[in-house]
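Every protein chain but one is kept in place in this view of the complex.
Chains here go by letter, A, B and C, matching the order in which they are written, and residues are numbered from 1 within each.
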Amino acid sequence: MSGSFRTGIGGRIRRERTVRFRFDGVTYAGVEGDTLASALLANGVHLMGRSFKYHRPRGVLGAGADEPNALVEVIRDAGRTVPNLRATQVELYNGLEARSQNRWPSLAFDVGAINNLMAPFIPAGFYYKTFMWPRKAWDALYEPVIRAAAGLGHAPTDPDPDSYLNRYAHCEVLVVGAGPTGLSAALTAARGGGRVMLVDEQCEPGGSLLSEPDVRIDGLSTRDWIARTVAELNANPRVTILSRATAFGYFAHNMIAVNERLSEHQADPVPGAPRERLWQIRAGEVVIAAGAHERPLVFPDNDRPGILLAGAARTYLNRYGVLPGRRVVIATGHDEAYRTAIDLSRAGVEVAVIADLRPRPTGPLVELARALGLPIRTGCAITGSKGGRRVTSARLSAILGAGKLGPPDEIACDAVLMSGGYTPSVHLFSQSRGKLRWDEALSAFLPDVSAERERSAGACRGVFSLEAALADGATAGAAAAGVAPPTPLRTTAVDAEPAGVIGAVPHDRGPGARAFVDWQNDVTSKDLKLAVREGFQSVEHVKRYTTNGMATDQGKTSNINALGVLADELKRPVEKIGLTTFRMPYTPVTFGVLAGMARGDLFDPVRTTPIHGWAVDQGAVFEDVSLWKRARYFPQGGEDMEAAVRRECVAVRNACGIFDASTLGKIEVVGRDAAEFMNRFYINAWTKLGIGRCRYGVLCREDGFVMDDGVVGRIAADRFHVTTTTGGAPRVLNMMEDYLQTEWPELDVWFTSTTEEWAVIALQGPKARDILAGLVEGIDLSQEALPHMALTEGQICGVPTRLFRVSFSGELGFEINVPASHGRRVWEAVWAAGQPHGLTAYGTETMHVLRAEKGFIIVGQETDGTATPDDVGLAWAVGKAKPDYVGKRSLARPSMSAPDRKQLVGLLTESPETVLQEGAQIVASLGLKAPMPVIGHVTSSYYSAVLGRSIALAMVSGGRAKMGETLYSPAGSGDVPVKVVGPVFYDPEGARLNV
Amino acid sequence: MLLITCPYCGPRPEIEFAHGGEAHIARPQDPSSLGVEDWTEFLYMRANPKGVHAERWRHLHGCARFFNALRDTTTDQFVATYKTGEPRPDLTAVTA
Amino acid sequence: MSDVIVAGRSPFEALDGLSMPGLAAAPDRTRHVLRGRDDIHSPAAEVLGFALPTDACRAAGAGGRHALWLGPDEWLLLTPAGERVDKALAFAIGDAPHALVEVSHRQVGIILDRPDAAQVLSVGCALDFDLAAFPVGMCTRTLFAKAEIVLWRTGENVFQIEVWRSFADYLWRYLVLAGAEFA
Partner (left out) sequence: MTRFSAFELFRQGLSGQAGWKPQWRSPEPKAAYDAVIIGGGGHGLGAAYYLASQHGLRNIAVIEKGWLGGGNTGRNTTIIRSNYLFPESAGLYNHSVKLWETLSQELNYNVMFSQRGVMMLAHTVHDVQVFQRHVHANRAAGVDNDWLTPEEAKAYCPPLNISDNMRYPVLGAALQRRGGTARHDAVAWGYARAADRLGVDILENCEVTGIVRNAQGAVEAVETTRGRIRTPKVGVSAAGHTSVVLGMAGVRLPLESFPLQALVSEPVKPVFPCVVMSNTIHAYISQSDKGELVIGAGTDIYTSYTQRGGLHISQHTLEAICELFPQFRRMRMLRNWGGIVDVTPDRSPIVGKTPVPGLYVNCGWGTGGFKATPGAAHTLAWTIAKDEPHPINAPFTLERFRDGFLIDEAAAAAVAH
């Protein structure tokens, strides 16, 4: 019966273009222009899914973004699977493979449907009331079972190979929605000459007009009017139209996020073709023309396949040329359903009856239906349906008033088309934080007070008549663009009475009957009443307790009916109950498009130094330090890190090592008040620091805790070369600017980041001077001319250098600053010159060991944001005479000099081979059980090759008073005794420095 | 993403800025002369108002200047932005 | 010392030929950051041969020299490779408070010159590139994706980008990827 529900003519499909696709393994034929839903309906397939909780068989309910039932997995391959797609929005393509969800073993026969029989015992929130005994069973049994039953489709199993794009855009007017209102708004706004963007979620502009073949606008058919309008807009270079583009989020200051689908609708996207694009649009003015969603009727058994929204049925007929059935019952509380009845009967479908809840429906549409001789029952409620995987009959009862119903009768049918009226789509308006008001006449919330430069137009603000909506759009577009509105367009549309019904339809089916409000989450009017009975009166509580409106359709079809049910139950007007807040996104948005291009290489910048390439060539192993890649060690011939580091350490101590220190932060502090600023900023005294001399600087936060450190050189009276930690550079510069700009604007000093101006080559070891001697020009390297903590400027290898005589290793050392472009060339020259001297390249790991042997701290390793300079043995650095510096006042607090503060000490294990783990805890006595009083922790721990034993630095409470004492470090293998010693393990008198 | 009007560069996207916390908290001229309560007040206590808030921003990835702003923390709408050192604008004047 | 600079290494080496029409490394330049108040304007103008731009986010230039306004007291001076103006400036400015720091090697220049240059930039930069909002001659620090750049529009479809050298590789790769959709 393939295609047997397809009409012969009409619609926006191309019948001559057959499209083959598979659903649950069965091959079907559709046509170009179909959605998966319309193609299945054309094949007479209504059963498309199973509900979340009761696993009830479900057919398609709607025709668009509001679909709660027909959710499918679309599979291209293991990495290209998407769960929970609405069949109503999946554009058909050749070879499309779709699978129904939340059923086992098959859609037709689903074991999970057992839940349906259990329904009386698993009402809303049942899981809060049980699964508590025995305690253990929750982890072992209950929860795993609950989880297995939950969920809809399956997550993809392989990495997504597709790419996603990003675009920032700006326009004077953004129009959301390309239905009649939006098209009219964009057309008018464009005449203002500004940039206009028109975004629409469907595959082509037109919106509701795509389902309106017979109306004429301005003398044209809707098809021609859309074409003419789009053509005029496209002809304007200042106008951008985006289709398949959903405006899903409205953010502060008129930032609207739009998800554009680029290739999902194609049968064979070009390999590597981007899949989606995120648009972040900053708009001067926004016109929301988002339309409205049709409301289902809440009556018993209203969820059988074959029961769908009347407007959706009309869309399937008029846009897709598909008949929802052959003999239909129309159940309505709203005029629009009459259009469906009229169009269907004209298409040859038997309209068994139009059951209208309203006692005396009037108006042109009703009259038209009467004139066509369609059977109409007024004051008639639909009170049930029959059928298994497809509805077979509808149960109708006359409403006698006073809650009484007449005797029911059954009308055979293969489809029930229902309408409770239309709910304006106020999602985006609400997201923008605009205020809504309840309109009793329309039974709808409407935009009231805008929070942004925004205006709603057309159906999304309750203007439903086509002619009025066109005019409303034009007015909004004109106002947004600051132009005069054009003369209104005339149409041949027949208007419907806008009012409809909300809440539950009266029925006489007893307590067992289930009338669904939220189809996907299986929330019935009974569940809502139960919630109220249990004291959940806030609409947010009811939503959360029953999960009404929390399914993947986010309540587009259910929220207002739920409010209606609550209003009845609470005997309170709807506006007193209020509406749950609308949250972005309007429809679900792919993670990938939000992550955008930030993946792999581009996830984060990879910062490398000018010397990086050399280290790569040497087979260095790198580590990530903030955004930088730093060489950690240079293994030779299959060395592991331990072996490499021991070799590198010994080489530095006995000969010389070369180390890339380029990542260290550098800030040039310049101006006649430079010294004064340094005095106020760092804890040290700077005024007396001679030109050509260096000093180790320590920076505290205002709360007195150590924040950063580094060597500072004085280049000139008014110029300091400040170095910072690798990760701390931006923090320090920002803090400098903060104090200068907001606290001390009177100082004449400026800061410039020079981190990347200079490549820094650290040459450390007894042979350093010999190696350097042949490379420098006009620089006296002697101890007298260039002692420890001195600096000079000159040339090296023909390029200018700032040469620092500094050491972070305890050896004779130089830090050669050269212009970054020359870093590698100079490095290679030094490397070559060093070979005869046994020059060895070393990385950060060896650097850490060398400085630990000397008891030098690393900020962030010895300190953790709660250490004062004195705690880490840097009290000597404080400029005692200074009246003030950042942190001084805080350091004066009594607690900052409490004797039991954690203080930096050295630790030696009894066995020289035992290397404590960094982070290991320190306790005062043996054999303690947790929770135990901890008095400290190991901050750094290494095996020192040159000392032939392990060493550790630790922060220990009152540590400096515990010299010589034995403490313990609890470990899995038992407590490790450690002796407290000074933090300097190697060359304590510093003899090796001053040579 | 907020749109923030830098007093020097004009309206710019939020990602170019760093937030600097509450404005108009001047560091004492001579901190050492402050009692512990006053120092704690300066160091830590914040108004954190629900409503119009005077706050510091820095156009970090722009002109790099610190400046001040009045913003309603219940709507995130800016009332005014002004240069560091300028007095907090009189709201009645601004909103008039 | 321009010859030396030419002998220096460019951070683009790692990119092994990754390229895109209209994307090129700018010629080497000598760069300085000049900081100071109003009293340096006229002495600076004497040396540079044109007035320092004092309008926000505007560049000025003459004779191959350019000054880009980056902040109310901050200019980026670009001069042909090796043409140094620092000593002359320091002398001319004299005692007026100021700071002059060379940053020739801190950053590199990239030129984006193609009909859709503004669109390519819009992939990663949130600024409005409409000529009314970002006219020719405008310059500013901003962000492109996760990299801070100085963006300078030198023609309707021509942008000069200055970026710190360790971000150049990231920026270049990102621009090439961004341009791919317009290919």
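Keep in mind that, in the parts below, a residue touches a chain if its C-beta (ideal position, glycine included) is under 8 Å from a C-beta of that chain, and two chains touch if they have at least 3 such contacts.
Predicted model, so just to flag it, every value in this text is computed and none were measured.
In the entire assembly, the chain absent from the figure touches the shown chains A, B.
Along chain A, the points of touch with the absent chain fall at residues 52, 79-84, 120-123, 126-133, 135, 138-139, 143, 146-148, 150-160, 162, 249, 251-252, 255, 257, 280, 433, 511-512, 526, 530, 533-538, 540-541, 544-545, 547, 550, 552, 554, 583-585, 588-592, 594-596, 598-601, 603-604, 606, 623-625, 632, 703-705, 860-861, 864-866, 890, 893-896, 917-921, 923, 930-932, 934, 937, 970. Residue-level contact of chain B with the missing chain is found at 1-2, 14-15, 17-19, 21-22, 36-37, 40-41, 43-50, 53, 55, 71, 73-76.
In this section, only the chains that are shown with their structure count from here on.
Note on chain placement: the centre of chain A and the centre of chain B lie 28 Å apart, centres being C-alpha means. Looking at chain C, residues 74, 126-127 sit in touch with two or more other chains. Across the assembly, chain A contributes 280, 282 as residues in contact with two or more other chains. Residue ranges on chain C touching chain A, taken from their complex, read 1, 4-5, 7-11, 13-14, 33, 35-36, 73-74, 97-107, 119, 122-128, 130, 133, 145-147, 164-167, 169-170, 173-174, 177-178, 181. Listing the residues of chain A that touch chain B in their complex gives 251-255, 280, 282, 433, 451, 702-703, 734, 737-739, 741-743, 745, 883-884, 888-890, 892-893. Here chain C touches chain B in the complex through residues 56-57, 70-72, 74, 126-127, 140-143, 148, going by the rule given at the top.
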